[in-house]
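Taken from a larger complex, these chains appear in their original positions, while the remainder are omitted.
In this document, chain identifiers A, B and C correspond to the written order of the chains, with residue numbering beginning at 1 in each.
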Amino acid sequence: MLKVAICGASGYAGAELLRILSGHPGVKVVSVTSEKSAGKSPAEIFPHLSKYGDFLFEPMEPHSLLGKADLFFMALPHKASQPAVALLHREGRKVVDLSADFRIKDRAVYEKWYNTTHEHGDALKKAVYGLPELHRAKIKKATLIANPGCYPTGAILGIYPALKNGLVSHEGIIVDSKSGTSGAGRQSDVRFSYCEVNEGFKAYSVGVHRHTPEIEQELSLIARKDVTINFTPHLLPVNRGILTTVYLKTVKKLTTESAVALYEKVYRNEPFVRVLGADNLPNINAVKGTNRCDIGLKFDPRTGTLIVITAIDNLVKGAAGQAVQNMNIMMGFPEDTALPALSAFP
Amino acid sequence: MLKVAICGASGYAGAELLRILSGHPGVKVVSVTSEKSAGKSPAEIFPHLSKYGDFLFEPMEPHSLLGKADLFFMALPHKASQPAVALLHREGRKVVDLSADFRIKDRAVYEKWYNTTHEHGDALKKAVYGLPELHRAKIKKATLIANPGCYPTGAILGIYPALKNGLVSHEGIIVDSKSGTSGAGRQSDVRFSYCEVNEGFKAYSVGVHRHTPEIEQELSLIARKDVTINFTPHLLPVNRGILTTVYLKTVKKLTTESAVALYEKVYRNEPFVRVLGADNLPNINAVKGTNRCDIGLKFDPRTGTLIVITAIDNLVKGAAGQAVQNMNIMMGFPEDTALPALSAFP
Amino acid sequence: MLKVAICGASGYAGAELLRILSGHPGVKVVSVTSEKSAGKSPAEIFPHLSKYGDFLFEPMEPHSLLGKADLFFMALPHKASQPAVALLHREGRKVVDLSADFRIKDRAVYEKWYNTTHEHGDALKKAVYGLPELHRAKIKKATLIANPGCYPTGAILGIYPALKNGLVSHEGIIVDSKSGTSGAGRQSDVRFSYCEVNEGFKAYSVGVHRHTPEIEQELSLIARKDVTINFTPHLLPVNRGILTTVYLKTVKKLTTESAVALYEKVYRNEPFVRVLGADNLPNINAVKGTNRCDIGLKFDPRTGTLIVITAIDNLVKGAAGQAVQNMNIMMGFPEDTALPALSAFP
């Protein structure tokens, strides 16, 4: 049994890790840390985690944690993650980091968008961006995974086949995303209180959201050119799910059908990507609770635009599920172990 | 592998059976029937059931079904269920019937509340009311299970320990239930359209709901006296979940703590009942997607009332999950096989 | 023009007062106070209040407020309301107090349930409980109105005709209420964050909610006997609305129709009470945004129970709307001035 610790486990992503790992036959959760919930059990904070009643959150002390576990899921705030991850990694532990701290390869870009310094360049160099559909080979050999952000996961998976295969221009890419409220985390902020979100809908962080450089980094690797995108996130009055609508300028002749065929070919062996047929469009309610990314495509001949729409569950494929998928790949478990493929609809 | 067929599988309960059984290692779904969706695949009707794309709904023909499966989940409308269940059962097939047709032992009561006749008294006699917490021994030997209604499941589990142990009177019981909208089924009725339900809340079928005699039958068995209750259902603007608030007149001295202790003792070995502590009350969002029933208790000394509150997922413990639990018991599988205990919150 | 001030105006009830009064031809809002939002405009806190952009919240200083306004709406927390209300009232200002501080006539009862002392017995004696349907004559001559709580408004209006006319017993009354989340106020508490409330439903404060003695006080006046009730509130995943289901033991022969006839007679001249016909039940979505209380009735002959169901908007008839109704009555405006009777459905 692989011994696993979860640091920063009292948020929604941490709770989702606990839920998913509870069904993993090869893993034993040996420690969960949380500063603000220290001394309480997961079942006390999260009534839905009834199995975890005899288990207590403890404050995070990396040195004492070292001896307890073989692999660490780190769900700390960005910046706070840097030293903890670097220490664990230096001491030979496997790490899957759900923060943003090791996603951006270019330190200057990280420091500008996150308005802080990066003090752990060595670990940063070792980190592998954990999007299995793009980097599975590297993930297999990795010791430190930078688990992708929720928005980037849906955006990159939607753009990758078209951009890689020269169907579309690397310029003028527009990414219009809509996320469920759990994406904001579990917090006591009046802006995310029920009455303010329910029956509401708005954009936020237009043009300045921190997931922008992460998407651009991966698209630039795919295009082998610098890609600058426009990214506009919105807040949806649902618990879970991100729908991303991408607008791509086509540079080759195509039809909706030919685009679907290409995407199907690219993702044919992917256990967690489903390309929908030409007459279908994804809905976040069909991926809720699963590790799947559903992709729909539509070519608009009037404007020469390829519209790609992707749906993921922000807490699963966008966070905890993808983290477990990365662990499975790193540790040699079957990739889909413990990862739900069917959602509980409605 | 047990070969299983699901008849009337294109509703929410049928879809939930498909989802749950997809994770069952001892079961193979060999046939799904639906009149209105015949010729289509489950994945076409329910985009979340991606695994079932290569599978087609067929019209139900009991005679041809006979040879295909060993056990049948029947999710037909009441009355229509009668002859189909009776035929399959007569021919030696195991049946778990999710309709109301075989729940009420007293034919006259059934005929009055359902305003129709019951033509299959023989099968009715053989049917076992499939609430495992009350009738597990009989379910083990049963060949025909009348799977309980959603409201009765939450109500009976909440009242059973107090009534059985003489804590409360069998008179004046009030059951005030609130159900998520999936309880109304998957239908195109303007009354259940999004805009009519969202931001709304109302009672319905006050004093005349068909689950009333089903609750009364089981409570009368427990009390060994005729029990007449008042039952008031309400429609909640959520997808899943039933919260039932029961008001019981106490006839013995008690405290909240002593009531909790009794309930814990009664349900101590039950895999799917969780009795909450004296300071806790259940929430439907903690049982969503699971087969669990959470129970909270509060004694009001000012009025001598014991308030019992139960939460279930109407599609799981209230329908498909309990059906699989009954199958597991009947067929000798571990009782919790394939049944989720942890919900995906939020 | 009547000069009006609103103290504690940065919550939902305060915002609703601003919205309603903006359409009142005889009133001018001259001051709004808020400690935490001092220096900001209502339009900054509440984007929907676009008209109030040139207006700033100020900290509350009762002495300096005295000279500014003729009538004060006080929406302060309980206890904090006591001295401010007493001062303004002593100095001859008219006051409508939305807090609980002047609702309970029996100081000992107030002090027990609110776990604090009451220091302003003189003002308490002058205060009139502002439920127009019961106390209109007194409200006309009042100088200090204790505006009813949201739950009591719906509960008392539902019970009044039956209890007053001896149809039902004053014993064994059960009040099962379900309130929208705005009833919890505008606050940054993780328990009322979107993801915790959405798709959830639960009871809270069972047997100990502070609105209990308020309901009992009014019912005791109606029955001319001490009435003790059981009151169970629940939290609904909607913004607005309270549905209250009341269970009453009948002591006279009746039918649903005869109960409807009695209620229609009692409320025949009430501008804001609508008694529904025997086949109709209220829905909170039909009173949303209005000052109306809809009442549905059903007699259950099997158990001799009269079930009364009422629907109000907790922020309007349950708070700001009733406050304006009380002001209208006190000041001689037509009672329905500025009070919306039609909701914007859906």
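In the analysis below, contacts are C-beta pairs under 8 Å (C-beta built on N, C-alpha and C of every residue); 3 or more make two chains touch, one makes a residue touch a chain.
What you are looking at is a predicted structure, and each value in this text was computed from that prediction instead of being measured.
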With 3 copies placed, total copies in this complex: 4
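Everything below uses one rule, namely that only the chains that are shown with their structure count from here on.
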Can you identify the chain nearest the overall CA centroid, using each chain's own CA centroid? B
Best-connected chain pair, where connection means C-beta pairs in contact: B-C
Centre to centre, using CA atoms, which chain is the farthest one from chain C? A
The distance between the C-alpha centres of chain A and chain C, rounded to whole Å, is 46
Touching two or more other chains - residues of chain C: 195-196, 198-199, 237-239
Of all residues in chain B, those that touch chain A in their complex: 12, 15-16, 19, 22, 46-51, 182, 199, 239-240, 274, 280, 282-283, 285-290, 292, 294, 341-346
Note which residues of chain B are touching chain C in the complex, please. 172, 174, 176, 178, 195-196, 198-204, 206-207, 228-230, 232, 234, 236-241, 243, 245, 247, 281-285, 288, 296, 298-300, 302-303, 305, 307, 309, 311, 346
Can you list the residues on chain A that touch chain C in the complex? 12, 181-182, 186-190, 192-199, 237-239
